[in-house]
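Encoded as structure tokens, the structure appears first; notes follow it.
The complex is shown incomplete by one protein chain, all other protein chains being positioned as in the whole.
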Amino acid sequence: MRMLSVLSRLAWRYLWRNHRRTIVMLGAISIGAWAMIFMTALTRGMVDQMILDGISALPGHVQVHHPDYLDDPSINNLLPLDDEELERRFAGAGFVAWSSRVKVPAVITSERESRGVTLLGIDPAAERGLTFIDEENIDGRFLEGPDDKGIVIGAKLARTLETEVGKRVVLMSQDPDNDIADRGFRIIGLFHASMPDHEDGYVFVGKRVAQNMLRIGGATTEVVFLGDDYRNVEPTYEQVLAAVDGSVSVKRWNEVATYLGSMLEVMDGFVVIWVIVIFLALSFGLVNTLVMAVFERVREIGLMMALGMKPSAILGQIILESMLLLIVGLAIGDLLAWASIQPIKDGLDISIVAEGMEMMGASSILYPKLLLQDVVLANVVVLILGFLASLSPAWRASRYEPVEAITKV
Amino acid sequence: MNIVLRLAWRNLWRHSRRTWLTIGAMVFSNTLLVFMISLQFGMYALMVDNTLKVFTGHMQVQAPGYNDDQKMRQVVPDVAGLAASLRESLGSDEIAARGWAFGLASSAERSYGIGIYGVEPDFEPRVSSIPGLVTEGRFFTDTNDPAIVVGAVLARNLRATIGDEITLLGTGVDGSFAAAVVTIVGIFDSSVVDLDRSIALMPLGAFQDVFFMNGAGHQVVLFADSLSAVGTLRREVEGLLPDGDDLVVHDWDALQPGLKQAIQADISSAFFMYAILVILVAFSVLNTQLMSVLERTREFGIVMALGLRAGRLGRLVMLETALMGFIGLILGAIGGALVTSWFTANGLSFPGMQEMAAQFNLPARVYPSVSFLSALLGPLVVFLFTLLAAAYPALRLHKVRIVDAMRTN
Partner (left out) sequence: MTAVRCVDLCKTYRQGDEDIKALDHLSIEIDSGDFVCLMSPSGGGKTTLLNAIGGLDLPDSGEVWVGDQRVDRMSKGELADLRLANIGFVFQAYNLIPVLTAQENVEFVMQVQGVPSAERRSKSLAILEEVGLEGLESRRPAEMSGGQQQRVAVARAIVSRPELVLADEPTANLDSRTSAELMELFVALNEHHNTTFVIATHDQSVMKYTRRLVRMRDGRIVEDIAQHAA
């Protein structure tokens, strides 16, 4: 400890002896650290938003289906558990939210146009917190219950169909016997979604109305569950799995939406690679600085050895110098990153490439996400790798023979 | 060798370790830049190519507004005639007429809403990859055949196969009820699930009958010789459009705005990362050259006392930097080309790439290839910034006062 205080004072003073070099190096480290964290926060934010959007469209963290439904999402692959049974098994089980729904392909027809859509028969109360529908942002009103006879469609779909709130549309699908099942609905509301795909792909009707129209009694096609955190769905998954048997399939969100699941992994990989690449670009300058720092005070190192400082203390001094340099640089970089994220934390509008972002499955407002784990990762990786990179110059410094070092001019 | 050049060269190797470390930073960044840029160029070309080859083409002739709304009644009159006259005037076969409608397709067991393209049997294969992806059965021979080619997933979901009859229900161009029975003659497999699930093709003549098109269609698709020839071809086509009809030509980035924007979004995030790398290299060079100037202060003082101007010494420093940068440029370009070539031979894939690639019509393994441009673009920018970074130390020489310099130890 005592040695540490001696050494760190020496290291700190030496750092500022050649202040120009130190400032240039600090500049490089800060910029590197800033870039690591800033870029990671932006990408994290994008991926996070993508996943949240994706999960709100699935929706849920865990889904239960007929084993064949995901491959063939039709009315013929109904869940073998009806609503009463589901209620008995899952009500009050402590999920953040859960809902059973009817989700089948359908055709919607206005006076002018027809389009293919996904028909969702829902109980609006149970869906709260699960879907991407923002009830505050609806022209007209949302469904009021499972028996509501109206239909809510996306604003973009309404434009395509040349229809509006109050007008009638016809929904057409099939019943389990492949007879046409159709019904007229009055449009009661238009929803807006951050993803245009959602806005023209989904229509919402009351669950019991849909069940009547499709002649399926109390049956549904899927049950969706929301847990606390999309990163940790295991508890929810285990709980659901325990409540059902092998006649249904239980899937986590990243198994249903593999693209989103793989995004998360790719993202985690990206953070590590990005941090390492920046560090490597920095490391040449860092080692260079240390080599120079050692080179220009060989004599002083010899002197300290002659005065009784052990080689290990010399090694420690150089490594400390490197660590101090890195810590100060990282601190500045962290601060810069934080400061540059503050003004955009309420969302960075990148709608100039909105459709491109949509193609990637992301929305056009980017919310940077500064995760503590990423900041810690960046800082720790830099310090550990920095320590390793300092070993060689520090080792060389500690190997000088004092007599040669002193006589070196 | 010129004496100044020789002097610069020797000065460079006075601290060979430092020089190599600085060059190392350049080589590292250059190698990475060459590889990444080669990979990006390759991916973008593939993305554009694969996406446009499906249905979009390089450009389309459409009715105004059709691109946004895709309404049935936004038609191109006598679409086959227009395509034929364009083929003749332009002397190209990569031009075909299409109609598009939405319909409900029902087999004996199932019904699905799908998009139906009416296509010219003889010319569609020239403008789309889908006819070539017919893996079962055949493509059309007669434009009036009541036949249909469906995607593989759609066929599976419909529980239908070659020879089975499908009932189509939809809305005609005049808003009237359209219905027809067609026979499946072929099944295509594009391995893009969204396409294979929701798209079918019919011969244009039969399509026009079913949907009461009266000879009209919705688009004439054209391919230019290359992406760079799109602009020229577009102007030619605009000149050839019949005067009476109100028609517009959209090129591919209007038809697929997401594609170009996805590329732009990717380029800008990549640009950010490259910029950081370049800046870090510049810092490294700045540090090295600053050290190299500071430690030679006395030496510079002496030669200045002998009558050499600061400007010439500055040029010497720049020349040293340029030599160093040049080594970094050559080694980095070679390194990057070697790394890229390895992947050209072996392909590149990473965990999660398959899912991501599918999103952008890319194969799961990419084979980047290095070009003259991609090998030199990054390294040249690095070289430029290297020189820029050395400007400060070089200009500092003007501030040197000879007497002080000579007294420096």
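Order of writing sets the chain letters: A and B. Residues in each chain are counted from 1.
Methods note: contacts are C-beta pairs under 8 Å (C-beta built on N, C-alpha and C of every residue); 3 or more make two chains touch, one makes a residue touch a chain.
Not measured: the values here are computed from a predicted model.
Chemist: The complex has one chain that is not drawn here; which of the drawn chains does it touch?
Modeler: Answer for the hidden chain's contacts among shown chains: A.
Chemist: Among A:Ala313, A:Val375 or A:Ala394, which one is in touch with the chain left out?
Modeler: Answer from the full complex: A:Ala313 touches the omitted chain.
Chemist: Quick one: which of A:Arg299, A:Lys345 or A:Arg396 touches the chain that's been left out?
Modeler: A:Arg299
Chemist: By the contact definition given up top, give the residues of subunit A that touch the hidden chain.
Modeler: 2-3, 6, 10, 13-14, 17, 299-300, 303-313, 401-403, 406
In the analysis below, only the chains that are shown with their structure count from here on.
Chemist: From the C-alpha centre of subunit A to that of subunit B, how far is it in Å?
Modeler: Once rounded, the distance between the two centres reads 26 Å.
Chemist: Give every residue of subunit A touching subunit B within the complex, in rising order.
Modeler: Against subunit B, the touching part of subunit A is residues 18, 20-21, 24-25, 27-28, 31-32, 35, 39, 42-43, 72, 74, 76, 105-107, 109, 111-117, 159-160, 162, 172-174, 178, 180, 258-259, 261-263, 265-266, 269, 274, 277-278, 280-282, 284-285, 287-289, 291-292, 295-296, 350, 352-361.
Chemist: In the complex, go through subunit B and note every residue touching subunit A.
Modeler: Going by the criterion above, the answer is residues 15, 17-18, 21-22, 24-25, 28-29, 32, 69-73, 102-104, 106, 108-115, 156-157, 169-171, 175, 198, 257-265, 268-269, 272-273, 276-277, 279-281, 283-284, 286-288, 290-291, 294-295, 350-356, 358-360.
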